[in-house]
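Here the complex is missing one protein chain, while the rest keep their positions.
Labels run A, B and C following the written order; every chain starts at residue 1.
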Amino acid sequence: MSDPRLPIRCDAEVVENRAESGPNRRLRLRVPGWPGSEPGQFVMLSPGARAAVERQDPLLPRPMAVYRSAPRDGGGEIEILFKTSGRGTALLAAARPGERVGVVGPLGRGFPEPPAGRPALLVGGGTGIASLHDLAARAAKRGPTRVLLGARTASDLMGEADFEALGVELRVATEDGSRGTRGRVTELLEEALAGAPRASVFACGPTPMMRRAAELAAARGSACFVSLENPMACGFGVCLGCAAPRAVGGFVLVCRDGPVFEAGEIDWERLA
Amino acid sequence: MSDPRLPIRCDAEVVENRAESGPNRRLRLRVPGWPGSEPGQFVMLSPGARAAVERQDPLLPRPMAVYRSAPRDGGGEIEILFKTSGRGTALLAAARPGERVGVVGPLGRGFPEPPAGRPALLVGGGTGIASLHDLAARAAKRGPTRVLLGARTASDLMGEADFEALGVELRVATEDGSRGTRGRVTELLEEALAGAPRASVFACGPTPMMRRAAELAAARGSACFVSLENPMACGFGVCLGCAAPRAVGGFVLVCRDGPVFEAGEIDWERLA
Amino acid sequence: MTASGVDTTMDLAGIRLGNPVLTASGTFGYGLELAPFLDLRRLGGIVTKSVSLEPRSGNLPQRIAETPAGMLNAIGLENVGVEAFLKEKLPALPEGVPVVASVFETEIERYARVCERLAADGRVAGVEINASCPHVKAGGIEFGQRPESLAELVRATRRASRLPLLLKLSPNVTSIAEMARVCEGEGADGISLINTLQALDVDVETRRPRLRNVLGGLSGPAIRPVALRCVFQAARAVAIPICGIGGIGSAEDAIKFLLCGASAVQVGTASYLNPMAAGEVADGIAAYAVRHGFARVRDLVGALELPG
Partner (left out) sequence: MTASGVDTTMDLAGIRLGNPVLTASGTFGYGLELAPFLDLRRLGGIVTKSVSLEPRSGNLPQRIAETPAGMLNAIGLENVGVEAFLKEKLPALPEGVPVVASVFETEIERYARVCERLAADGRVAGVEINASCPHVKAGGIEFGQRPESLAELVRATRRASRLPLLLKLSPNVTSIAEMARVCEGEGADGISLINTLQALDVDVETRRPRLRNVLGGLSGPAIRPVALRCVFQAARAVAIPICGIGGIGSAEDAIKFLLCGASAVQVGTASYLNPMAAGEVADGIAAYAVRHGFARVRDLVGALELPG
C-alpha cells in the first residue's frame, strides 16, 4: 500500500468547472498547501453555499476521487470528474470560477504499485473511471497496461481522451452499444484476462461490477484490487459510517483502510 | 384602503441583479401573470436554491416591497430594492440573470390614496425607502409631495435618483452626515410638518422611526400611515406569525390587514 | 381516480378522501386564504386551524423564527372560536372537499363541548383533537404527554360526537407507541402525528430568546425523520389508521409516510413557501404510483420493505 500523505483542510478556489459529457463535469480546483496524492486517494468536497452563506443543507461533504493533481505555487491544482446526480453534486455543478469549495484531503490509501513488467488491467465503470487516471499513468510506465472503460451509454463515459493520451491500450464498452462494444465492461475484462496470464486487475465502479471483476480475476489466479464507494460522513475515520464487512468477519473502514482493498478482503455478500 | 389584487404564485425569472449602494441591490424580475400591484404591497421571495436543488435551508420566503412594477407581455416586471443582511438575502444577491426566484404576490393592503390637493409627506428609513416609490409617484400627481429619506450613512441610501426623477421635493438625512443633513429623518419630518398644515404622513422604516413619525404627526393633527416590517412565514394570513398588537387590544396581521396601518391602530408599546 | 387512471381514493378513519393529501391545522388557516392559489377541491381534505369554545387571542411578537431547514412558532391559542368557525368560515368552503375540524382547549369538558357543537354541523367530516395543549388542571403539562390525561381526553371527546375522531399526538413523549395504544383503546378512529417538537432558539446579539414565548414548536423538513419514526412506531402499535405529518413538501416526502404505514398525510409548513404545495404533492403521488406500477395509492400504505 502507498503511504497516505498527511491530509489538509482548506478552502479551494474553483479554477474551472465545465461540462464533460452527459451529466458529467470536470472541476479544477486550486488547493493551497496541497501535499500531492497517490493514485486512488480521494478528497471530501463541500460545495460552498452560494455566496458566503454557511451551508447547513445539504450537510455532508461529498467524497470524490482525485482524478489528476499537479503542483502549483505553494500548493496544487486538482482535477475532479464528477457526475451530477443529487443535491450536493448539483451545488458543485453550479460553483463558478473564483468561488470556494471546502476540501479535506488527500484521504485514504490508494492503489498499490502495479508490479513491474507484468500486465496491468484497469477496469472502470461509471464514475469509478475517475479513480483510475493517475494509476493508469503510473502503470503505463511499469508494464503493458490495458484500460477498460464501461458505462450505460456513450454520454456517461468520462475522461476517455485523457486515457488515450497516456498511450495505454484502451477498450470501451457501453450497455447500449452507443460507444465501443455493446455489453458490460466485465466481458472485456474476461477476454483480456484470457490473453494476459499473471495480470493484476484494478477495478473501480458499481459494486456488482467490482464483484464480478473479483470473481473473474480469482478464476484466473490474478490479483485484484477494488476501490469501494460507500457513503461517507467524515472521510477520515471518525464517524465509522463507511464500514464494509470483511471476509474474515468484522469491518474495514473504506475511508481509512481503503478505499482500495484486495478483493478477497471484502465480504461481497454482506456488502450489498 | 386600496383593494388588493388577487395574488399569484410563480417562478419568476431574474432579468437583472446589480449592486445599488453599499449592501443594497436592485433586482428585476419577469413575473408571468403578474396582475400589477398597489403602492405599499409586497411579495414573498424564495431565493431559488442554486441549480435545481430544492431549497430546505434557509427555509422561509422573504417579504419584499414591490419597489416598482410595469406590465410586460402577459405578465409584469417587478423591481425590488433589497439590503443583503442575512442568509436569505445573501442567496438572493447571488441569483444570476436567467435563474428563477419563487414569487408569491402581490400581497397585503397598500397605502391609501393621498388626499387630492393636500401636501403629502413620505418618510423612508433604511430598507423602508423601498416601500415608498410607487406611492411617491402617485402622490406627485395629486398634490405637493415631499419625500424624506434617512439612513445611517450615505451608502445605505436606496433609490434616491429615482425619487428625484419623479419631480418630488426630496430631502435626505444621514446619521453620520455623509449625505444631506446630519441627523435623523424624523427631524426633517418635524420641520416639514411645521411648514405643511393638513399634511398626511406616510412612513416606512425601523419601528422607532415610525413610532416617532406617528407622534410628530399626531401632535400636528396630521394623518399618519405606517408600513410595518414584522417577520413573516407565509405572507397571506395563515400562519398568524406576523401579528402586531392593536391599540384597542387584540392583534392585526401585518401581511393581511397591512403592512400599512393608520398609526393610531398600533399598540407601539407592545409591538417592540 | 385521476387522469392517470390510478385510484387515489383513501379511507381515513371513516372519512372518504379523493386523495391522501390534507392540509395541516394552523398552516392553512380556515381554507379560504389559499383559495386564490389552489383549487381546494384538488385536496384530499382540509384540517382547519384549531378552534376553542371561545375566541382566543395569541402571543405577543415575535411569534416565529427561522431555524436550520425548519421554523419555530409560538402563536398561542389564537382562533376565532367554534361559533364563528361554524357561522363564517365553514360555509364559505367549497362543497366536495372534506373538512376536518381541529379542536384544542385547556380542560377536558371544554374539548367535549366544542366537539358537540361541531357534530351539529353536517359540513364537518371529522374532528382532529390537538392534544398538544397545556392541561391547566395538570399544571400545564400537555394532555398528550401523560397516558392518563390522554385517555380521559379521548374518552370524553369520543362520547361527545359520532364524527370520525382523530387524535393528534405530541412527539415530545418517551413512547409514541404507548400513546397510540391509549388512543386506540379509548375508541379513537385514527391518529394524526406529529405535532411540532418543543424547541427554543436564541439571538446571540440581544442575548434574548427569538420567541417572546421563549419556547416554541419546531416544524419543517428538519423534523421529517423524527415524524417518519413516530409514524413507523405508531403503525406497528395500533390497527387504527394514521395520518402522517411533519416536513412534507413533496410527493417523495409524502410517499415515505405512506410506506411507513400512514393512510394519509398532511402538508404543513411547506404551504407557507408554496401555497400550491398540497395540490402538487397530491399530483406527484399519483404520478409515482403510475411510474411504479401501483393501481391504487392505497397499496403503498405500509409497503416499506424491511431488511431481512
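As a convention for this text, contacts are C-beta pairs under 8 Å (C-beta built on N, C-alpha and C of every residue); 3 or more make two chains touch, one makes a residue touch a chain.
This structure is a prediction, so every number in the text was calculated from the model and none was measured.
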item: Contact list for the unshown chain, restricted to visible chains; value: A, B, C
item: Candidate in contact with the missing chain, chosen from C:L34, C:V51, C:L72 or C:V100; value: C:L72
item: Hidden-chain contact residue, picked from the options C:D7, C:E54 or C:D201; value: C:D201
item: Footprint left on chain C by the chain that the document does not show; value: 67-70, 72, 145-146, 172-175, 197-202, 204, 206-209, 212, 214-215, 218, 220-226, 228-229, 232, 247, 252, 255-256, 259-260, 288, 303-307
item: Touching residues on chain B - with respect to the absent chain; value: 56-57
item: Residues in chain A touching the chain absent from view; value: 6-9, 46, 54, 56-61, 102, 104, 230-245, 249-251, 256, 270-271
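Keep in mind that, in the parts below, only the chains that are shown with their structure count from here on.
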item: Per Cα centroids, the chain farthest from chain C; value: A
item: Pair joined by more contacting C-beta pairs (B-C or A-C); value: B-C
item: Inter-chain centre distance, chain A versus chain B - centres from mean C-alpha coordinates, in Å; value: 53
item: Chain B-chain C separation of Cα centroids, rounded to whole Å; value: 35
item: Interchain centroid distance [CA atoms averaged], chain A/chain C, Å; value: 46
item: Set of chain B residues in contact with two or more other chains; value: 54, 56-58
item: Chain C, residues touching no fewer than two other chains; value: 68-69, 221
